[in-house]
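Handing you this structure, nothing more for now.
Every protein chain except one is present and positioned as in the full complex.
After this line comes chain A, so read on.
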Amino acid sequence: MAAVEGDGLERRVSVPHEETPTSPTVLPWDRFSNWIHCACVVTFDLELGQAMELIYPGHVKLTDVEKTNICYLSFPDSNSGCMGDTQFHFRIRQSPGRRHFPKSAIQKDYPHQLQADNGYLYGFVYFRQTKDKSIKRGYFQKSVVLVSRLPFIALFNQLVSIIAPEYFDNGEPSLEAACHDIDQWQCPLGGDTVSLPIFGTVLQVRIPSRSDKLLDRVPIKTTPSPVLPAPSILPSLYEIDIFSSFQTILPHIQMLWELVLTGEPLVVMAASPSVTSAAVQALISLIGPQKYCSDYRPYFTIHDSEFKEYTTKTQAPPSVILGVTNPFFAKTLQHWPHIIRIGEMMTQVPKGFNKLKKVSSMKTLDAKPGVYTRYKQFLAKDKGILKRIIKGMQAKRPVEAQNAILRRYFLELTQSFMIPLERYMGSLMPLQRNISPHKCPPSLRPFDTDEFLSTLERSGPQLTSGIKGDWEGLYRRFFRSPNFEGWYQHRQSEVNQKLQVLHLEALCNADLADWIQDKEEVEVVDLILRIREKLAFAVNNDIAINEESVHKLKKHLDVIVTSLPDDLQSVLKS
């Protein structure tokens, strides 16, 4: 046998260092479900219409309503125009009464906009339609759908485009293999650059963190890899091409920012779900890092379980953004105040590009691309950005560069809008010296809109933005929107959590044994209950308290309890 002589080589082999990605404490599918809820295959059944053919992994449960929604949303509304492969995504409500996923600790470092919304699921679809004479209907029509709670749009679109074609060629084992690959993925922790093996390649992407400096991007760290296979590096986990989405309606993009920020009802109409889903997602991203807090549906059909709720004429249109392709919606939603019609990509800048369209001219889906609204912008139109982008179009500037310009522009605009709010919020914080171990933790002062508006003169958006206009009016409109409420609640819970932590630390560091010396039994019991509450809070919220503090507090608790009479002790212990 031509066996190797061990000597000589042994020395060159490095000491094995553990790089195994599996750990015994991780159960099968734990890693998978950090990323994805399930993968589905939706097919066209001659008798049933769209039908769920497969859900993987098999133990994952979807309710009937969820399944129906996924089935309808996984096919384009009108298949005729979608020969070949079509990719898009949708968002659905989880059925009520279902066990909601606890907000996992994994997400705690995510920027607010990337955190999963309780009660919603995303579906990332890869639809294939080809002529096939062997099938009764003459067509092969099938979709592979990845369902996830996380809005990692760019990653999951990429992922489904890798998995689906293999599935169409090789069937179920490839879906099984893909899910197994994903089940080896490391945890998506904010701030980490992760390597994600899938089907023989490795995708690399950075998970954003809430502590990222937004205006100068953290470049992805690339390990020098001189030889194939260099991992495929995804420039972003969630950002999509906003320039191409808005190309036909560019002059109105600043107004769209206002409409999204203030949570106005918006509908995007286009011929294909790829266009609507990209456009709706692009709209949401205009106000990043601010989270869009109303519901939005990148692709919405007449079969959707919320169809009635969202299209009723007996109430004012809800604060939602819908993407639709069915011509039926042109009539159903004609009472909506703002309608965006997106056309084909254009090669040159047409005449009348700058004009808004009247709502009345919007009767059918054949209407020209544009924004149909009577809305009057609060802020003055910034012609500079439009000029810059149009110049770029004429000079054939790469799409990535156009996107970078737009993203930066809107990030600065949103930041200019939010900074005064953040600053005012900071002023509502109680003073550190008001945090006493012997009192309840102090709370945040309530948000007073008039008081806030009075700060604008001195420290309003004019400090960071050159755009003139009625900023105050825009804030007033914003206060009535779910976006304000969502932002305020998020900040409030952050601040309260911080106050709890400070209060807990104050408790830890206080000399409680000394304090109880001259106290009534009631007060001592009160203290015990308060400490217990604190400990429960720390456990339930998984907040950043060091083990040592918790340990200290437990010790305090023991000491205090033993100072009480025996009968009371036994009551407290029970």
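The rule is simple: a residue touches a chain if its C-beta (ideal position, glycine included) is under 8 Å from a C-beta of that chain, and two chains touch if they have at least 3 such contacts; residues count from 1.
Note that in this section contacts and distances are computed from a predicted model.
Between the names "Ras-related protein Rab-22A", "60S ribosome subunit biogenesis protein NIP7 homolog", "Glycosyltransferase family 34 protein" or "Translocon-associated protein subunit beta", the one given in UniProt for the chain missing from this structure view is "Ras-related protein Rab-22A". Within the whole complex, the absent chain has one touching residue among A:202, A:302, A:419 or A:435, and that is A:202.
If you put the hidden chain back, the residue from A:161, A:184 or A:377 that touches it is A:184. Although one chain is hidden here, its contacts on chain A can still be listed: residues 1-6, 9-10, 12-14, 16-21, 166, 169-170, 173-174, 176-178, 180-181, 184, 197, 199-202, 223-230.
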